[in-house]
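Excluded from the complex is one protein chain; the other protein chains are retained at their positions.
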């Protein structure tokens, strides 16, 4: 994809007031852009306006490298948080894993068949086992063993690598280490985790065992951005399946794998299509 | 609800071209309207643009009774099909039933508790049995027995009654008569039916029996606008539930009732909130 | 239904050992019974055996009023907890409500059309509003206003009434009072509640508000037996629906009503068909 047939995607939030849709759509129109998709949302209680506009750059008068400058005055007028992405610029991902392969397998396979418009520059793991899988998909693999003693140091090495690789976002594909607040602060709302329960139920370790012991009739999976508080970050996607008394903890693990794969993939898909905004600990997903 | 705190809702479709969102949103903004909800869709293949805009009339400069005239020039410029509805004007419904009570019960109960922003002016039936139920909810009931010989005549009487009552839309709440093409033509895309299968599977009579005999593992329900061809009108809402070999036809009927009620209610809800556009035998549902 | 074409339904649990299915099915067969349905489950970890056997009483040699005596020796041999119910004996229900009508409406309507094989002897409420609805379905209504001061006393009056009416089980159809442990102890695993969240998430009051604030992408409903600990009793049925950032708390309440109605109805259905066993704080549901 060249710049000429690229799509520009604006994600923006600002205090709500009259005329915002008109102003932003007029900016696109008056510069020759053809809006291909527009969705907006107003949080009535918080009085915040959110919008996603996608437009064709083909006959747009402002070149993509001048667009930020050109849009800044309008954004400032409304005191907006905003970002413009382009479909010809692929986000650059790092995948973190431990020993379970199902989420990594799913992400790399979808990437390979072209479902994910992203570069995957590295797989990082605290265990060596999944190097073969990463290699099969031609993705570099870095092994950072983590102990209680070396954790802070290893995280610094990881951050340095991620910076060198110019990573935009991190996917935790069943990464079994808790990231430090320092690490999380480096990638605010840019670390996507998959938790194997319908949060906020069964926070923390071994949610399938917790689910089995509670005797629930559904199990779930939740993909969310990582925040400082464990399993309390903004939720991007959730789904569940029905289970019964016949399902052992082992069955839940097996059935849950399918959920985890699909829910994580859905969250990544939303993220890569620039459909996710975060506000007040929650997400707006423009579907 | 008075006119002053009313919401105006524009539903519009027209040939796609650049600048449409900007033009329509500017119309609202420049006249003092505050857009509370905007959603649009472009059918790339057919090159048709669809939009739904909802705005607050409170400080809008054009009074609601002058709005059609004021909007016409802009609509004509883009060769648009359009309609503006107001939240202070409730659509006026007629419900058609036969002997099964579950859909009628559901519709009248939801209406009673205020879920449906509509007037229900009449329940019409080809059987007398459900008069008591209609009366319980204080809705007039008209009995039009239908035989092969009197069908055309009775339909004319029904149409006359519906005209007198100024009915906007008809809900077929498991009405077991096939409406003539003449009748359907009186209410294009304004008759909402519930069919007890996941269309296009199991068209026609006894879909639960058909489902049982085919041995499917899911059954469904479909709410659609009635068109001239049986069960082939534009689909508004569908849902399914899982079944097993243990379910007899009778079980399917029982389980299906819940589906029928909810799917029909969902379709009515979309319709009453002016979220449905029809194009090329399909619906656009602005959710 | 007369005794002659009745179905006997055995629900039994006992320590697991070899030959249990054979022994219990032989008891039925050797006495002339035709098994119409048999399902069993073994909790491997706890080494407990569960079985449900339904058989036709038509040619069964033991009359229904002698069956308990006849079965006791075999049950004792395996140290079993058990109960035999008959399809010609309808369980006798009391429904508790407060002000929300949707669950009461659903239960009474399903009862009226014959879905629930039960007698409903009384509707009890701490508010007077739903008397009209109970009357519409010809069910006696008792109003027991509850204050902090009179709660213990009123519960005693309720218990006395329930005893007089020979109530088998209680359905809490959105009853907004917490029952005392004394009350619950009178009806162990015989009080069916509907909680408007996917437990164990959002225990306690206002779960829809909690869900809205957490920003979940699904909401749920849970029907469970009431135990001494609030919202921690054995779960009978659960389901969820998907929501989005567009849904206000009010939307969640509206969408949740449909879930609550269906999940509660499902739990009651299982209970009335004698498909529910409780063990270790969890349920076995023989579907």
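Every chain is named by a letter (A, B and C) in the order it is written, and numbering of its residues begins at 1.
Here is the rule we use: contacts are C-beta pairs under 8 Å (C-beta built on N, C-alpha and C of every residue); 3 or more make two chains touch, one makes a residue touch a chain.
Source: prediction; values computed, not measured.
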item: Identified contact with the non-displayed chain, of B:33, B:91, B:220 or B:256; value: B:220
item: Absent-chain contact - pick from A:18, A:102, A:127 or A:282; value: A:102
item: Options C:40, C:81, C:131 or C:251, residue touching the unrepresented chain; value: C:40
item: Chain C residues that touch the omitted chain in the full complex; value: 18-23, 25-26, 28-30, 32-40, 42
item: Interface with the undisplayed chain - residues on chain A; value: 101-102, 105, 109, 113, 115, 136, 246, 254, 258, 262, 265, 287
item: Hidden partner chain, residues of chain B it touches; value: 41, 44, 198-202, 214-218, 220, 234-240, 244-246, 248, 281-285, 287
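In this section, only the chains that are shown with their structure count from here on.
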item: Two chains sharing the most contacts, counting C-beta pairs only; value: A-C
item: Separation of mean Cα positions, chain C and chain A [Å, integer]; value: 42
item: Residue list for chain B, restricted to those that touch at least two other chains; value: none
